[in-house]
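Complex shown without one protein chain; remaining protein chains in place.
The block that comes next holds chain A.
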């Protein structure tokens, strides 16, 4: 099979809405997934990501809106008429069929000639490295092997889109890492569009070309892992993807290049205006813990960097870094990671330091000071 020659199909969701009684599971979302892309839906449980996947797979029907697969409206087609295959969270392998028959199941439903079924099934078993297990039953395989069977069973049909519903959740950490690479490799090799659903932000970042962060039935942000991590659009995204320090402040000046913000503790910081996509006066300035540089005594930061004062607290040694909990002048807790390359011994608790960071590493999210400060 010349994998790269397979046509690639995009997926479009237009104003899709799904309600279960009074509960709005998916609230009017629109999304485009490019052909051949590894795309992730990321969010906490109950955010609507699995319902979205179910609607694309055909197991749920949207109350309104349309789902387009390669331009064709499939929103009302039953699952067995959609060119979409799914890797289920529980794998859902057929326990009464051997591995070969599990993988061949979809091809048999299409009524393909026997020889082609043989060839394609063996080819796929080969791709997932399970050729020697063809005659075994699913119950005789380990979790990782079952996972690969589930993947092969879906991919052998050459779907326009592959849905993966938290498929790595049941594996232990080491196997999960291994499967992440495996999935990436297979996706590169065959070029089918992958839609991956997970609540694990690290997994989503590691594997996706692009990802969408969902919360409460809505999409908070869509972008590459780097875009979403470095410039989260909302406070939810900032705190869901990795750790971040958010400090309330007010915009004091703004021109085409630079915006100045006065933080709650009085410090003035600058950030590129392009990073500020909101127009209110009140904002929260965000800095990732690893972007801080700790400055003590008479050391000076790089010219042009932002700077605030803080008092160091307890620290945790993690090998690659020291992680500090510090307190800003206004009493706000700050998380600071320092690479394990400079200081010999950690800062003593109570030391007054300055935290400096590059303005380019600053992001800003909307802030409504009249509301309670939800952390």
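In this section, contacts are C-beta pairs under 8 Å (C-beta built on N, C-alpha and C of every residue); 3 or more make two chains touch, one makes a residue touch a chain; residues count from 1.
Criterion: contacts and distances are computed from a predicted model.
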item	value
Hidden chain of the complex, named as in its UniProt record, picked from "Spermidine/putrescine transport system permease protein", "SRPBCC family protein", "CheY chemotaxis protein or a CheY-like REC (Receiver) domain" or "GTPase"	"Spermidine/putrescine transport system permease protein"
Identified contact with the non-displayed chain, of A:8, A:122, A:137 or A:270	A:137
Touch criterion as defined above, residue of A:48, A:106 or A:217 at the omitted chain	A:106
Options A:15, A:30, A:61 or A:90, residue touching the unrepresented chain	A:90
Residue numbers in chain A that touch the chain omitted from display	57-59, 78-80, 84-86, 88-90, 92-96, 105-106, 109-110, 137, 139, 153-154, 157
